[in-house]
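Removed: one protein chain of the complex. Kept in place: all other protein chains.
In this document, chain identifiers A and B correspond to the written order of the chains, with residue numbering beginning at 1 in each.
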Amino acid sequence: MAKVKSLAELKAMREKLQNTIDTRERGDNPEALVQVKVAMATCGIAAGAKQVMEHMMEKADELKLAIVFTQTGCMGYCHAEPTIEVKMPGKDPVVFGHVDNNRADEILTKYVMNNEMVEGIIPVNYETIG
Amino acid sequence: MINVTIDNKHIQVEPGTTILKAARQAGIDIPTLCYFELAGMKFENKPGGCRVCVVEVVKDFNGKPRRNLAPACATDCVEGMEVLTHSPRVINARKTVVELILSDHPNDCLQCEKSGDCELQTLAQKLGIREIPFKGAQSTYRKDQTLSVMRDVDKCVMCRRCETMCNTVQSVGALSAINRGFNAVVAPAFEMNLAESSCVNCGQCVQVCPVGALTLVDNISDVMKAINDPTKTVVVQTAPAVRVALGEEFGMEPGTIVTGKMAAALRQLGFDYVFDTDWSADLTIMEEGTELLGRVKKFLNGEKTALPLFTSCCPGWVSFYEKNFPDLLDYPSTAKSPQQMFGAVAKNYFAQKIGVKREDMVVVSIMPCLAKKSECARDEFKVNGNPDVDFSLTTREFAHMIKQCNIDLNNLPEEDFDSPLGQSTGAAVIFGATGGVMEAAVRTAYEVYTGKPLANIDLEVVRGLEGMKEATVDFNGLPVHVGVCYGLANARKMMEEVRNGNPRGFHFIEVMACPGGCIGGAGQPYHHGNSDIIRKRMEATYREDAGKPIRKSHENPDIIAIYKEYYGEPCGHLSHEQLHTHYFDKSQHVEACGE
Partner (left out) sequence: MHVLCCGGTGCHASASAQIIENFKQILAEKGLQDEVQVVQTGCFGFCEKGPIVKIMPDNTFYTQVKPEDVEKIVNEHIIKGRKVTDLLYMDPENQEHVSDSKHMGFYRKQLRIALRNCGFVNPENIDECIARGGYEGLGKCLTEMTPQQVIDEVTKSGLRGRGGAGFPTGVKWGLCAKNKCDEMYVICNADEGDPGAFMDRSIMEGDPHSIVEAMAICGYAIGATHGLVYIRAEYPLAIHRLQVAIAQAREYGLLGNDIMGTGFNFDIELRYGAGAFVCGEETALIHSMEGKRGEPTFKPPFPAVAGYMMKPSNVNNVETFANVPIIITKGADWFQTIGSEKSKGTKVFALAGQINNVGLIEVPMGTTLRDIIYEIGGGIKGGRQFKAVQTGGPSGGCLTTKHLDTQIDYDSLVAAGSMMGSGGMVVMDETSCMVAIAKFYLEFTCEESCGKCSPCRIGNKRMLEILDKITDGRGTMEDLQELRNLAAVIKDAALCGLGQTSPNPVLSTLDNFWDEYVEHVVDKKCRAGVCKKLMRYEIDKDKCIGCGKCAKNCPAEAISKTNYIAEGHKLPSMEIDPTKCIKCGACISGCKFNAISVK
């Protein structure tokens, strides 16, 4: 990786990266590409987030779903770990709490595949500075 | 100068003055416990830990009162500051703090070695503490001792003076705080026994301990037993620094010289022969001075030799270099210390002379020192298990013995030491002060080397309470570069310098472990941080020297006689056998402490 040599270069890089991330979200196949973020701070991992993420990745393969999985930090819902956020193309992200392997399957088969809601959505209750 | 108001007294102080010192300047004595200073000797312990000296800052730099009480010892005055040292809030806090400390203290004052000399006791007395409102757990810790130092950490008040002494002043690093909270105590690394640690038994931790947590190992009963044993001939020797400090234990002014009274008291205690370590100090000069000249001559001839020569009178220092500088064991003089030279002469020459078997002679030394207790127990100073010096008592123990035996030192007529190991010169007397061994050695070495009398025998450049000194003495065209230091941290710097090729080109370095030399030794009466006491002992030392008819060791007639009669010549065959020693690599003790 070449070093960032100026602020202008950093800003250009930001724009480029934003675009790639947007494209990644929209994907070549906007109908199918789904993004799943797993809260993987210590608390999430302790509650089993890692296993759930692995399980979910296997399950998604099995179901032939094109999903981008990423780890992220604490979402703040300690009362409902493990938590994952599912972002369907063109929709607001939805956060699910208390996700174990069964619920992960349910989220994939019901919400991701059929747009059916699944019990235990966590309503996002904060605003974030962009 | 800045203006401060303490207890409504307006005073001006130098910037950087603490509230405590400013108050003292104004005649207000704020009580302290952990705070400790040897003014002018670069020793200050102010962890701000005991919180006894807290004061109320009613007006701070910003014109507002300070939220919390401030420790007077660690808070600098600022312009316009207003301080109260005895407001109800302060008195309540101070009393509560002392009550708390007492609530975790064994309070066995009647049996405690420090009773009457304990700063916590004095503080409780001053604050009028009559009961301790708190009953609760007491911290307990195992007792531990070396041959010199007793540790009873139950009494520790965490003032950390010992730690500052051990780590900063001595750079020995044997003591530091361990554990947390209520269980925090000062202990050797990994809670090992002090005897197995990097401790060199200098005992300065004992000298500064405000309470009875660190005390000496008491040998009074051993000595009394020997005196009362009719089959034993008990010979006593007294070190140069004892005579200028002993009087303090009997209410005399610091710096009072009690040589004659001391000899009389020893005789009354029942010692069979009352001799003087000063005599063997003169002997030491003969041996060490000769060794120095030998090494210098070799050096001038381009032969390989260990220069500078370090003195080896101080057993704390000897232990220190054995533990920390095993690669430089060739540098210190092989001459035994005056205590051990005396013991060797007494049990070989003198025992033979008076027809007493070695086993039937007990040699006792009165020393300003705790390390001497460990020194006399070293294996190389024993013959078939019988030590040259059987027991070493400190000045304080000696004072206790005198008191125990109802002797009124103040009104005792002065007496002389016995012969033949009693006569000494001014050169021996000054062994007690830092720079003294150097000055004594120069007086002799100069005359022996040049064959001319020394014009001015007062070598002022090496005198005084500076921690590190250096001087060049012209030996008839040969510039002899000498160094003097006390405090083992200073000694460490000197040793490291030598290890790095001796860039300043020293020929001879005197090292003493204790502040100001032996006069500030750990076996001396407690000075409680008053460096004036050490200064007065030093002045007395030089006064005693100036008043002596003979002031050069090589002119001592008894010394001349013993070489003629017994040893032949300094550094000769017999003297090598009896008056010289060798050193051991003891670095494993330092490694054990994880350093």
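In this text, a contact is a pair of C-beta atoms (placed from the backbone, for glycine too) under 8 Å apart; a residue touches a chain by one contact, two chains touch by 3 or more.
Because the structure is a prediction, the values reported are computed rather than measured.
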**Request:** Going by the touch rule at the top, give the shown chains the omitted chain contacts.
**Result:** A, B
**Message:** With the missing chain put back, one of B:V13, B:A93 or B:L309 would touch it. Which one?
**Reply:** B:A93
**Prompt:** Among B:I101, B:V318, B:A427 or B:L488, which residue is in touch with the absent chain?
**Reply:** B:I101
**Item:** Contact footprint on chain A, counting only the chain that is left out
**Value:** 1, 3-7, 9-11, 13-14, 17-18, 20-21, 37, 39-43, 45, 70-80, 85, 91, 97, 116-123, 125-130
**Fill in**
chain B positions in touch with the non-displayed chain are 47-52, 54, 68-69, 71, 74-76, 89, 92-93, 96-97, 100-101, 103-104, 133-134, 136-137, 157-158, 160, 176-177, 179-184
